[in-house]
Each structure stands twice: as C-alpha cells, then as structure tokens.
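I have placed the structure first, in the form of structure tokens, so that the comments after it can refer back to it.
Omission of a single protein chain aside, the complex is shown with its protein chains in their original locations.
After this line comes chain A, so read on.
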Amino acid sequence: MRLSGRNLKCVRGGREVFSGLDVSAAAGEALAVTGPNGAGKTSLLRVLAGLLVPAEGTIALEGGDVELSLPEQAHYLGHRDALKPALSVMENLSFWREFLGGKAEDAGRCLAAVALDHAAHLPAAYLSAGQRRRLSIARLLSVRRPVWLLDEPTSALDTAGQALFVALMRDHLAGGGLIVAATHLPLGIDARDLRMGGAA
C-alpha cells in the first residue's frame, strides 16, 4: 500500500498555504511533517483526510480497498477530540466504534490499552486534557484503519502516555499500516521527515 499526493496546492481564505508539494508514504512507514507554526501542517493533513479540497494536485492510495476512498480508510486525530462531555468514556468510544464500522476491536480492551479502563463510566466532561487524548487514541485502536493521520498526537500526553503511544504506533506500522503525523516533538519512532514552510 502506498499513499501518494502529487503537486498539492492548498489555498485557504485566499492565501496560498503551500503549493507543489509531493507527499508519499508506503505501508509500514511513518512520515513526520514538521515546520514552523502556520506552515500548513494541519492543512496538509486535512487535505489528505478529504476535509479540505486541494486547489491543485491529486491524492491516491494504491493497494488499498478499491471500494473505499482514502478518507474512508483513514483515522484522523485532530486538535479537537470529538468527545461528548455528556457521555461516559465507554459510551463515547462505543459510539465511534459502531459509527465508523469495519473491523472492530473490543472496546474494553482498547480502553485498557490506553490505561483508561478505570474511568470507563466517568463522564468525559471530567477527563483531563491528557486523558481526553488517550480516549481519542483508543478510537484509533477500536476500528482498524490502515492510514493514520495524526495532528500533534502527543500533545498533552505525559511521559508514560507518550511511551504507550509510541508502542501503539510501532504496532500499527508493523501491522502494515502507515502514519502521517504533523508534529513539533520527535515522534519516538523511525520516521521520514517532510519539512514544510522553510524559513517563512
């Protein structure tokens, strides 16, 4: 499987964010998108996730499921956690597990994998920022998707949480998945670097 974007150009609010950008990542490979604030890292991820339409260029996922588009085979972990404060931790996770569909893992086991199983019945409103992040990461585990698009995935995570997430990313890559992550911090796994923005 290979994710490739060719000659991508993104325009937001009349301003060109990036242009002529080539992205590519193969199965088992991680791509770390780095660059200064405002370089277009989040925009690139959102273009790949199908949430922004590129002004130019093409995106393709070779070797994936031909019936499904790239966004349908991808997990997107954005700045916002997609959690409902009124629902419990377990209800939040179970909803996404059922809604996203596809091959699903046991929800309890996913919570245990991010060390949140003790809080399963707590409303998500009471979670700390780090715990919210852990719960979002549990969503990536609960439904299997080959492509992970991660936006600052380790922000708000403590050292133990970061180590845990590094192990989960390793497992994902070993299982033939691919990762595109926008980050300021080192990811902690072997990743190819895509530098955006230069000295802008």
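The rule we apply is simple: a contact is a pair of C-beta atoms (placed from the backbone, for glycine too) under 8 Å apart; a residue touches a chain by one contact, two chains touch by 3 or more; residues count from 1.
Here, contacts and distances are computed from a predicted model.
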| item | value |
| --- | --- |
| UniProt protein name of the chain not shown, from "NitT/TauT family transport system ATP-binding protein", "ABC transporter permease subunit", "Aspartyl/glutamyl-tRNA(Asn/Gln) amidotransferase subunit C" or "Heme exporter protein B" | "Heme exporter protein B" |
| Of A:G57, A:P71 or A:G130, the residue in touch with the unshown chain | A:P71 |
| Touch residues of chain A, complete complex, unshown partner | 12, 49-52, 68, 71-72, 74, 76, 78-87, 91, 94-96, 98-102 |
